[in-house]
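Structure in structure tokens, see below.
Heads up, one of the protein chains got dropped from this complex, but the rest are sitting where they should.
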Amino acid sequence: MIEVDNLTKRYGEVAAVKGVSFTAQPGQVTGFLGPNGAGKTTTMRMLTGYMPPTSGSAKVAGFDVFDQSMQVRQRVGYLAESVPLYRDMTARGYLMYVGEIRGVRNVGRRADEVLDRVGLIDRAHSRIRTLSKGMRQRVGLAQALLHNPPVLILDEPTIGLDPYQVLELRSLVRDLGRDHTLLFSTHILSEAEQVCDKVVIINQGEITAQGSPAELRHDMARGGRILMRVQSDPEAAAELVRELPGVESAVVDPVMDGGIVITPSGVNSDPRTVIADTIIGKGIKLVELRPLAVNLEEIFLEFTRQQAVNEIAAEAAEQASADAETESA
Amino acid sequence: MSVMTDQSTPHQSHVLSQDVKMGGSVPFWAVFKRELGLYFRSPVAYAIAFAMLFFLGVLFNGYLSQALDAQAGVLADAGYMPFLLTFLLFLIAPLLTMRLLAEEAREGTLEVLMTLPMHEGQFIIGKFLAAWAYYTVLLLLTLVHFLVLNSIGTPDMGQTFGAYLGAWLYGGAVIAVCMIWTAVTEDQIIAAFLSAATVLVLYLADVAALFITNTNPQLAEFVRELGLSAHYGSTMAAGIIRLEDILYFVFMIIGALFITTRIVETRRWRA
Partner (left out) sequence: MTDNQTPVTPPDQQEPLIPPAYLLAIGLGGLFLALLVGISQPELGALGFGALGIGLLSLVAWALLAPQQAVAVLTGRTARFGGVSFFVTILLIAAMIVVYIFVRNQEVRLDLTESDSFSLTEESRAAVAPFASDPNVPRIRVLAFFSAAQADARGRVDLLLSDYQDATGGKVDYQLIDLDRQPGIATLYGITSAGQAVVVKDNPALVGQPIVEDPAAASTTDSAFSIQTYQPDDTGFTADVENAEIITSITQQNVTNAILRVAADGDFKAYIVTVQDGVSDRLSVVRQVMEQGFSWTVEELSLITMTNPETETQLNDPNLDGELMIIPGGSAALSPEELAVLQDYLSAGGDLVLYAGSSFNENLSSLATDPVLNEYLETNFGIRINNDVVLDDRQAAESALSPVVLEGNPNHPITAEFLQPVFIYDLAHSLTISETLPPNVTVTALSLSSENAWTTTELTAIMNNEYETPADAVRGVQVLAAVAENTATGARLVVFSSVSPVIDDYLQYQNVNNLQLSVNAFVWMTGFDSFARQITVEQPVRPQDQPMFITQQQLRDVNLLTVFVLPFGVLAIGAYVWWANRERRRS
């Protein structure tokens, strides 16, 4: 159980995290989603007791992260983003070291168990510097699991892994989520959608949305905007739709790759059937017509749009050109 | 790789549900054991020991060769070796301490350690004790010279004990001071350089006091007592144990480790 209440971290005048509040339930994987620099790592560091919060409070497994830091630390397993390890130690030696500091008495057996769990038992006596990136990630994970903590905090565990390793790790995280409170950060939207029972979206140090992926989809769908694609001449189609009853606006959005974003006028109205009839009736080839936010990527974009629409647009444009370049190359 | 796929199947999760026996944690002891082990596996530490022993050996023989002439009246001074060692500390201590915290900070391992249920103080004390223990081994190696001296002349046992006790505490204080710099910077070279400079300043404080003794004797005395030499050369090296000298070294250790802890804490706050 993680309860975060109005957590804030400032570096001088700059606030990295501004009044974040959310909860993570036991037996669930909670995804912490946000672009790079959104404050994910800072928040996690505060939750693990590494970094004291400037203000606000957070309770992990029922203990305050500032006033009862030691109790919190005993109950948290933490995999830091860069997976810092002692390169000159063996995998098992490292686990023994951490276990001794933690005061795990049957540390030898536990080290073997968690190494077995993450599939590294045959490399237990290899020095960490000889292990691959994926293996090191698993050593870090083994370290977090060593004392069987009720709460696991994993900071970007899939970063830098090859696709196969990413798949393995995701399934491990899902598996661990069943009997732990698991907070897991990522900047990859699809990953959060696949793995998480709950998603917390953070941007520029503030939470913009939270809920299960389904809830978020539903929230967006309900009274949300509609995306329409036509085969050609989207401007003309938008012009047509704009005239329809129950439609407040319809614009061609470059971010949506030439899709037309339609805003209904009523909260509970769904003008999709009317739109479809009209467009098809005019002989325009309809390619797609659906509520705008149906996958997490769009939800994310949608929620962050208000704060930084210009930035996102610029980034998207950049991204598009970069993609084009790679494609052409 | 294929192993992991098997591991991730649901039925394996029972492995983690096994009981973990907790308690009796003495974190600084674990840190101490690891760091001391590192010294004995590190070629650098052996190189330091070699350089020190070689240097001491040459000077020791120069000292003994004076005794070829029985009329020269050279007395067996067992305090000579520990005294030389305390002088060499301005080179030895920075080399021993430079990586202790700087490396952890640079490699990021400090982040993991600071999320373990261990106070910074324990962590720093563990590291400090390891460096001090290694220095103690170096100091004990000079007992070889003492035994040689003892077979040739008759050193004063009380003075020998005082000199070694003093050199031991002296080393602890110097290592503790060097810990401050390795906590301040992530760059080991800078840490070593600043440490050596600090130790030299403390070592030469009594010389500095000479320059101001005519203008301000009160301040000169203060500066002299602030330095390391005033608490070793004239007293413990000669076999006199003054409570204030022992307190000086002990307070130096406590104060320096306290400051180091504060710096690590503050870095956490700013990290």
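When the chains are written out, they are named A and B in that same order, and each has its own residue count from 1.
The rule is simple: a contact is a pair of C-beta atoms (placed from the backbone, for glycine too) under 8 Å apart; a residue touches a chain by one contact, two chains touch by 3 or more.
These numbers come from a predicted model, not from an experiment.
Undergrad: Thinking of the whole complex, not just what is shown, which of B:Leu140, B:Met157 or B:Ile189 touches the missing chain?
TA: In the full complex, the listed residue that touches the missing chain is B:Met157.
Undergrad: With the missing chain put back, one of B:Val26, B:Leu204 or B:Ile259 would touch it. Which one?
TA: With B:Val26, B:Leu204 or B:Ile259 as choices, the missing chain is touched by B:Ile259.
Undergrad: I need the residue numbers on chain B that touch the omitted chain, in ascending order.
TA: Chain B touches the chain not shown through residues 40-41, 43, 45-47, 49-51, 53-54, 56-58, 60-61, 64-65, 67-68, 70-76, 141, 144-145, 148-149, 152-159, 161-162, 206, 209-210, 213-214, 217-219, 222, 224-225, 230, 233-235, 238-244, 247-248, 251, 254-255, 258-259, 262, 265-266, 268-269.
The definition used in the following text is that only the chains that are shown with their structure count from here on.
Undergrad: For chain A and chain B, what's the span in angstrom between their mean Cα positions?
TA: Distance between chain centres: 46 Å.
Undergrad: Give every residue of chain A touching chain B within the complex, in rising order.
TA: So the residues of chain A in touch with chain B come to 11, 45, 48-52, 70-71, 73-74, 76, 78, 80, 82, 84-88, 97-98, 100-106, 110, 113-114, 116-119, 121-122, 134, 138, 143, 145-148, 164-165, 168, 171-172, 175-176, 178-179.
Undergrad: Mind listing the chain B positions that touch chain A in their complex?
TA: 1, 3-10, 12-13, 15-18, 20-27, 29-31, 33-34, 38, 41, 107-119, 268-271
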